[in-house]
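Here the complex is missing a single protein chain, while all its other protein chains stay put.
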Amino acid sequence: MRDVAVIGVGLTKFGEIWDRSFRQLIVEAGSKAILDAGIEGKDIDAMYVGSMSSGRFIGQEHVGALVADASGFYNLHIPSTRVEGACASGGLAVRQGYLSVASGVNDIVVIGGIEKMNDVAGTSATETLATAADQEWEAFFGATFPGLYAFIATRHMHEYGTTKEQLAQVAVKNHANGALNPYAQYQKEIKLEHAINATMVAYPLGLLDCSPVTDGSAAVVLCSAERAKEFTDTPVKIIGAGQASDSLALHGRRDITTLDATVHAAQMAYKQAKVTSKDIQLAEVHDCFTIAEICAIEDLGFVKKGDGGKAIDNNITTRDGSQPVNTSGGLKAKGHPVGATGVAQIIEIVLQLQGRAEKRQIPDARIGLAHNVGGSGATCTVHIMEGM
Amino acid sequence: METLGIVSYGADIPRLRITAHEIASVWGKDGATISKGLGIIEKSVPSIDQDTATISVESARAALRRCHINPQDIGAIYVGSESHPYAVKPTGTIVGEAIGATPDLMVADYEFACKAGTAAIQTCMGFVKANMIKYGLAIGADTSQAAPGDALEYSASAGGAAYIIGKKNVIASLNHTYSFTTDTPDFWRRAERKYPSHGGRFTGAPAYFKHVTTCATTLMKKAGTSPEDYDYAVFHQPNGKFPVSVAYKLGFSKEQITQGLIVPYIGNTYSGASMVGLASVLDVAKPGDKIMVTSYGSGAGSDGFDITVTDHIEQLERSNAPSIKQMVDDKQYISYGVYAKLTDLLYWE
Partner (left out) sequence: MSVPRFWREIPQRYNLIGNKCEICSKVYFPPRESCPVCRRKSIGHIKDLKLSGKGEVFTYSIIHVSSGEFEEQVPYPIAIIKLDEGPMITAQIVDCDPDCVKIGMRVESTFRQIQQDGYTGALYYGYKFKKV
């Protein structure tokens, strides 16, 4: 295994992007990443595309080839592979690209993540997201995706006394961060009482506890660490890449309020990176719902199990806290184009470690973590990065 | 000596209710007058996830919970309804699978307006008597439909009951049965139409009253009984008025019919109506009680049964399933708007 670094990043604006298609979005993100890295098409050994459900959102499968074609690389015959793991598709694509470079098979790979979700009606988007759940034993019986995280929230409240106000604090914090991110879907702060009293989606989760339906794309260029400085002065090394699985259905888990896939992916990444949770200076965690951020910081070891709800009052996860979480605005405010999310999380950490995060910049950030979850926790990737 | 009769019974009544008053208020009528005229206070309404199949299954399961028979010993299932969820595809197979009676059995769905359920009992009696099957399961269940604004809207309701017919551990012997049948089109629903049509006052004298009266009279003649021999009598109950008036005409008293008269509280459950009435009687019956049941199905016919409750009813675990009274009392009222949603009145393409 050899070291791997991120040498270029590219992001589209996240939101309801009515005038841009699936292929336009990913070509935009990919081109920005390639230009950022200073490479050309002929330098690329392979491409990986994370997309959860292009088949249901735009009626198009075979998007590995589509991306190679749309980006103009079809005539270079670059191998292009689509990777799917529900909302963790982006994180999985990054990890696949990482492994291919670490193994020595490839030197330079481009990883794109994309979802074009607004080309279908809202109900259809809800149904498509529910395919990340167990279709036969959850969705068939009326469980929605927010409903599954609501199950986690209800139980977390019951076991640990977590409150609806603490859930709302997560949304308020992430919107405050999103307000500083020019790529975010919602660049607007929200008030705590609005978050608490928002229209109910799946009790106890209201509308402002949920990440939105988003169009968007993100891309990164990975390169072997030994060659990274040929392309950039500020490469960011991936020092740990963990991944884990769990039961597809939430009701099959050891503990409803713990995402064991997060725990195991984190252990794998920490071990490889030779760091502990204490060493993580900032993190992008998978806050598809506010409760998910609370569980994530517990399962990643930032706080003790059950204490996640108090992290904001205790000044841990805020931008000026001890371990700032979701400085980009998170899925909540930045938006959640599912296949793009895992890649976009990596980008935020890279920008922070490179000192390019502008108004959101955390001073002296050196080690950061990106945590991407598929479904209600059946798939998880954790990447730990360090500036070179 | 082996007795042919009822081995167990169960019923299911959806818990949603709409009052006659609420319906009347939508159509600019006086609820109190209508309620009094029909003898119906309120009716049951199926929830969005309840239909004749679910009511049949829940009734059959209730019957099985009360006795100790192996569902695999059920050799036939007949489900009588005029609101089978499918026009083509049996309800009985759903019941058979859901109670674990498949695959060695006979199954068919019946339709004879409000008496398809009692026709199913007669069929099971024949097979059991002929020793072709050990037990037969006869079900009458409906989620009956009524056109918005039609007089039937005040009565057409949902519910059903299931009877296990056999010769062993019989709780009520079926001593005699008799049917009176003519071709009398008093009420019908044409193929592919959503709501039934009816002959208004023609549904009375030449239809309900003629058939029920003749059937009951002939049955008593065959059985050698007279009205005072019965502890309970159950007549088909399309509303609260007809069964009372036919009972008095035949010489039965209010005391004999009250226990089996459920229609004022849940409306007309069609194929389930006389069977739910009988279930209410069996909920309280004691050994030796004599019961007469006379169903009526438009089109038209009546099935009569002369029944004697046996000592074995004391062994039946009646409390293992809710009584009719418990189900009548467990209710939740809905508005006409919700009723319209649940009964598909608000459907558009």
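Per-chain residue numbering starts at 1, and chain names A and B are given in the order in which the chains are listed.
Basically, a contact is a pair of C-beta atoms (placed from the backbone, for glycine too) under 8 Å apart; a residue touches a chain by one contact, two chains touch by 3 or more.
Not measured: the values here are computed from a predicted model.
Annotation: of A:S31, A:Q60, A:T144 or A:Q187, A:T144 touches the absent chain (contact as defined above). Summary of contacts with the chain left out: across A:L25, A:A88, A:A130 or A:L167, the touching residue is A:A130.
For the options A:R155, A:H194 or A:K305, the residue in contact with the chain missing from this view is A:R155. Taking the complete complex into account, B:I94 is the one of B:I6, B:A20, B:I41 or B:I94 that touches the chain left out. Of B:Q50, B:S83, B:Q259 or B:S302, it is B:Q50 that touches the chain left out of the display. Within the complete assembly, residues 15, 47-51, 53-54, 57-58, 61, 85-86, 94, 97-98, 100, 341, 347 of chain B touch the chain that is not shown.
Touch with the hidden chain on the side of chain A covers residues 123-124, 126-127, 130, 135-144, 146-147, 150-155, 158, 199-205, 249-252, 256.
What we mean here is this: only the chains that are shown with their structure count from here on.
Between chain A and chain B, the centres computed from C-alpha atoms are 59 Å apart.
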